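Beneath this line is the structure, given in structure tokens, with notes to follow.
This view holds just a subset of the chains, kept in their places.
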Amino acid sequence: MAGYDTVTLMTDRGQVDEAVGVVRSILADMAPSANVVDLTHGIERHDVRAGALALARSVPYIAPGIVLASVDPDGSSQRRSIAVEIGDGVGVMVGSDNGLLANAVAIVGGAGRTVELTDERYRLPSAGSLWELRDVLAPAAAHLCEGVDLAELGPAIDPASLLPSLVPIPRFENEQVLAEVMWVDHFGRVQLNLEAEMIDHLGNTIVTTINSQQRVVMRHRSINDVPDGQVGLVTDTFGLMALVSPQRSAAAEFDIDVGAEVVLSEAR
Amino acid sequence: MAGYDTVTLMTDRGQVDEAVGVVRSILADMAPSANVVDLTHGIERHDVRAGALALARSVPYIAPGIVLASVDPDGSSQRRSIAVEIGDGVGVMVGSDNGLLANAVAIVGGAGRTVELTDERYRLPSAGSLWELRDVLAPAAAHLCEGVDLAELGPAIDPASLLPSLVPIPRFENEQVLAEVMWVDHFGRVQLNLEAEMIDHLGNTIVTTINSQQRVVMRHRSINDVPDGQVGLVTDTFGLMALVSPQRSAAAEFDIDVGAEVVLSEAR
């Protein structure tokens, strides 16, 4: 009975109603010595890609143990609920087979033993319809903490059969770079799906085209080097290119949100 | 000195300012070994009925120990602050005698020993007005965790004298069922005050009348059986009837909120 002592939670349930609190209660009740860490419950409703990206950004920092993730609960009866061992058993990711986990699993070295969470003994009964997060995922996480072996929770499945995460890939056409907004953070910083070297050929003065509107932005080392009132292009704290503005929302300045296309080209 | 090792918190204080954080700090300071579980702080301001319903939905999942609940802090000097033992001492509900706790207490088997929290030795002093949650309820919860007996906190009161929770009762008139919206969750699912068998006589195709507008909805086994883009009537995860729509907000589709009347009748 090894077990795990940390459960990290990520959902799209918000914190206004008590849904997440019920999950925390189940963990407190069934795995009383586990440390429950709220990663976030603010993933946009049903936005599996946004959840997968948030989990991928966070996973290098997440404590060893269980990750319990749920985004887009609708349709949960039509897809598999899964538990995926990572890092030779250092941790287990528990969630739906809807692409939410795949990015993060790949970042930490790929899937080890993987099972479908079908064993009724490790579920909670429902007074009505099944609620995957409450009735399947949370009790599975608790049982894993308490030392139940992964293989007990259901039949092994092939990790290669899991639904992949969708990652937006930038395109390179006629010396233009066609990027996409992956994330707008709390401060309105706009993360693009670009690594620094992908735009080195464009120089330090870059034309961005968003919604047919062209704006020139300068590349800077960090947000602290961007002059007040301007939007600059920097390598963000995750190593990706981002549009940022000191003490202002770059997203508001440029009127863009997640999923928007940003075309970058050389200034002439 | 038995004590308790979990405190579950529910309030209408929100999480924007530091009020709930001060309560968490008091518990961390006065009951350092207690596990503090946030059920929710998003109950609509002053809405005691909404809080009572949320607590009733959650209580089957709450870990043994203390439940610390506060909704509608105004008027706290004019009503009693109470602690109610439940489950033969498995837990204690601490809150105001304003109907917030009564539903949940009934669900877990009714009130045992009940006291009014008047003993100044177990309160915290205030620099100004009394803040019931910070100065009375939180320290009472902490003292109970640390092994202080309930009877120490104040004089016994008759559980029968506690203010009951208000529960909306459906009405049945001329083969119509007059229901009320009890809860709209984070995904816009609309919970009604109806159990499944209360509408079995209406069949599977049901006319709903909301704000004088009639719409036909089909009954389904669960949200996963409702066709995309439609609103269906299902038994929700708590065993009550709910209007739901896959990946959409049924509340927005039907333009209804908590407290609205929903009339159900047979389609002809």
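All chains are identified by letter, namely A and B, in their written order; residue positions are counted from 1 within each chain.
We adopt the following convention: a residue touches a chain if its C-beta (ideal position, glycine included) is under 8 Å from a C-beta of that chain, and two chains touch if they have at least 3 such contacts.
Note that this is a predicted model, so its numbers are computed, not measured.
Each protein chain is a copy of one sequence, and the assembly as a whole in this entry counts 3 such copies (shown in place: 2).
Keep this in mind: only the chains that are shown with their structure count from here on.
Each chain gets one centre point, the mean of its Cα atoms, and the points for subunit A and subunit B are 31 Å apart. Residue ranges of subunit B in contact with subunit A, taken from their complex: 5-6, 8, 10, 15, 35, 37-42, 54, 57-58, 61-64, 183, 185-187, 196, 221-224, 234-240, 246-247. Across the complex, subunit B is touched by residues 13-22, 24-26, 28-29, 32, 36, 45-46, 72-78, 126-131, 134-135 of subunit A.
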